[in-house]
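Quick one: the structure is below, and I'll ask about it shortly.
A protein chain is absent from this complex, but the other protein chains hold their places.
As written, the chains take the letters A and B, and residue 1 is the first residue of each chain.
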Amino acid sequence: MLNAPMKPADDRKKPFFVGLRMTKEERSILDKIQEKVGLTKTESLLKGLEILSEYYSLGLDQPPLSFELKKLEEEAIQHADALKRIRRREDALKEIIHELRIIDQIVDKYNDKNALIQILIDIQNKFNWISKTAVIWISERLEIPTSSIYQIATFYKFFTLTPRGRHLVRVCLGTACHVRGGPKVMETVERTLGVEQGDVTSDGKFSLERVNCLGCCALGPVIVVDNDYYGNFKTADVGKVLSKYS
Amino acid sequence: MVEKLKSASELTNLRERIIANRDPSKSVVSICIGTGCTALGAKKVVEVLGEEIKSKNLEERVKVKQTGCLGFCEVGPRVIVYPEEISYFKVKPEDVPEIVSQTIMKKDVVKRLLYVDHGTGETATTLEDVPFYKHQQRILLEKNAKIDPKDIEDYITLGGYDALPKALFQMTPQQVVELVKKSNLRGRGGGGFPTGRKWETTRNAPGEPKYVIANCDEGDPGAFMDRSIVEGNPHSIIEGLIIGAYAIGAHEGFIYVREEYPLAVENVNIALGQAQEHGLLGENILGSGFNFTIRVHRGAGAFVSGESSALISAIEGTVGEPKPKYVHAAIKGLWGKPTCLNNVKTWAYVPLIILNGVDWFRSIGTKNSSGTAIFSLVGKVNNTGLVEVPMGITLRNLIYKIGGGIKDGKKFKAVQTGGPSGGFIPEQYLDTPVDFDELTKVGSMMGSGGMIVMDEDTCIVDVTRYYANFLSDESCGKCVPCREGLKQIVGILNRICAGSGREEDLKTLDDLSELLRDASLCALGSTAANPLTTSSLYFKDEYEEHIRNKRCPSKVCRDLIAYYIKPESCQACLICLRNCPVKAIAGEKSIVHVIDQEKCIKCGMCIEVCPFDAIEKLSPAVPPTASYGIKVTPKKRR
Partner (left out) sequence: MSEEVTLAIDGKEVKAEKGTTILEVAKANKIDIPTLCYNEKMTPYGGCRICMVEITKGGRRKLVTSCAYPVEEGLEVATNNERIRKVRGMLLELLLPLADTGPIRELAEKYGVTKSRFEAKPTDCILCGLCVRYCAEVKKVNAVCFTGRGTSRDISPMPEIAPDICPICQECNSLCPAGKIVELTQDRHLLSIPISKKKTIASG
């Protein structure tokens, strides 16, 4: 069994550039570029991505790439794939740059690593999921390990690591709603949409989730679609309500 | 531009100015736009009302106020016309023109919109006449009908922020702590710990800075008291927090609101902004030299995060998991500093106690539990909603007098208090007075105030299974008893409800309950046993029926029931046939319909749509063999 001494974590200022691995040389190149251009690390990366996307739009396809940019480029392609849109490299990169800039704005609003959960709530609200790139970028901006972010993103029901549907259907299964027939409503919705709780329909239109109490207990059973609440809900109305959403 | 208030007298002057500017003869129409009424269409009513008032040129004479929740959500939307306090329920947009022309313009009552009592058939004109409200003592909730939560001036007009200068200028911090101690206020989050003592411990604990936190996580499914206060009267909590912070010596506070309450988050943020503008928060509050700010922290969907050590972890930015709590948060809490965490209701009582005094507060309630308690009375009662009553009222009075008795004339079976951490209370204890200690004596607990009423059609084993499932889902998963123990409990209960229960299951459930109580890391685990213990204590027969006879007495457990069309009642109308989602019903005109038991998924749709009451549920799931081809016995429709 190997017990080779690993580079001690306190030897370098930061062991990893976010989740991306770097050798000493790669890191020093990046440091040099930063110094010369006078930008922060995240800014340099964003600039690099912009240049790369222009490079592709010119029809050239073998750019000399630093390791980190290559990683981010791979993430962008995967990301675009997950959203099932955009096939061209340069557009995928532009999409990523756009998203990263928005994430920057959200992080700047709080500028506090203790506000991680609040930041993630805003990102989930804005993009409808917490993408891998979002995790990497936040980890970089707030200087916290990606594990902390994943731990929080998987602990709380509010966050999803895969894109949610365009419309979120939440069926309340709190005690009062349960006693008033909530489970039957959930079953009917599952049957109508053809998905189970926690899934997205194949056309990306609806996400179905269970929620444990919305505070409308006197009106049980209750379902919410996006921000529209439906109280005293009858299973017979499932089809009618869902057809209101495109 | 709002001027920051720099002294107590400036606040008094502001109040007088606002009152002077308001015309007492002007009609005020208060409409609830809390989450419940909004779900029933209140926003449209508001819109139509605004248009109608404009079209009749009544804008000078009428003010529309969008208020918070008064708790009687099932009869919403709720409209009250002041100053006569004429109260209308189940108001629809098409009712609006009549309300304007009759009540606002002519002070006439629109009879069909009044509340009608189920039992007596009597109508009620004002809120106080409604039996649901008559027996309550709404010291915390009453302002919800009169305040627009987005307007601080409403709160100020009704005496809000009157307690704050009294505390800041006429009392020392120690005196405030003493007052709260003497009042015997106990925490309304569920534990019932004496609030004054908690404040004192936090105050005396070494370490700076100190923190105060208001807990509005309200994870108990079936409870929505905290929601109605944070949505409807956020300033009451803010004022309580400021006074508490002054008493304890904290300069920073947090309000933790679950994200499932977006309206509450919105309203509390607006309220904080307005309080800040008026100099009631921030630096040098009212010129007293005391600084205090509050931040809102949104929860992200985890019941366990309402537990105090987990909540503190969440605010610290780490996962909301409970920690082994051998040092109280009051001594080492947020970031290792002394922290006083209380439920929002507890904070909301504080200004009232400062203003009205200890004797007033102690005169309400029982000897050991002073003041009122807010319950979320839901389930199979006629009147569901929030009730605020003095501690000591009996369960019977709560359920029958205020709740109006069991819906549809069915028989009472049990009431569950304290949420998933509480226990079932059977009929023989209906005369138990409701207070912290009495409820614990019968095996349940007060908890945050959820009170679910169950009738003969509720299967206790199924509800126990529901709670175990809920807790297993919400458990943080850190400690073995809760994570693995609850998983096994759910498995066993699932088997019992599916007809595969074994004799030894009851002993296994007992052993697991004991393990949970003794060895869990936090209160979620240790109280998870309560529904199990009380259900097997008081309803053992139901478990035995499920296990030994594969029978569900309440005909709820799907695998133990069969749907059967009674040949003598079926009128062959084809309605059930058409509505069955799996086409399990065979039939034709004049031929009695028959359910194919192999295909039937027990969804209950057929019973819902049958106009002749011809379908029944049988348990055990052994229906008589149905032969196809029986001719219908025609009957007159009831």
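Before moving on, here are some points about what is shown:
Criterion: contacts are C-beta pairs under 8 Å (C-beta built on N, C-alpha and C of every residue); 3 or more make two chains touch, one makes a residue touch a chain.
Just so it is clear, the structure is predicted and the values come from calculations on it, not from any experiment.
The chain omitted from view is touched by exactly one of B:253, B:404 or B:481, namely B:481.
Within the set B:64, B:171, B:515 or B:591, the residue that contacts the chain not displayed is B:515. Of the listed positions B:252, B:473 or B:596, the one in contact with the omitted chain in the full complex is B:473.
Check A:78, A:114, A:128 or A:197 against the missing chain and you find that the one touching it is A:78. The chain not shown here is touched by just one of A:127, A:150 or A:245, and that residue is A:150.
Where subunit B meets the chain that is not shown, the touching residues are 302, 304, 319, 323-324, 326-327, 472-481, 483-488, 491, 504, 508, 511-512, 514-515, 518-521. By the touch definition given at the top, subunit A reaches the unshown chain through residues 1-4, 6, 9-10, 15-16, 18-21, 78, 136, 145-148, 150-151, 154-155, 161.
Heads up, the rule we're going with is that only the chains that are shown with their structure count from here on.
Chain centres here are Cα averages; for subunit A and subunit B they lie 32 Å apart.
Contacts from subunit A toward subunit B in the complex involve residues 113-118, 120-121, 148, 151-152, 155-159, 172-180, 184, 187-188, 191, 211-220, 222, 227, 229-232, 235-236. Taken together, the subunit B residues at the contact with subunit A in this complex read 35-36, 38-40, 71-74, 76, 218-224, 227-228, 259-262, 297-303, 314-321, 376, 378-380, 384-385, 416, 419-420, 450, 452, 454, 458, 463, 466-467, 470, 474, 476, 581, 603-605, 608-609.
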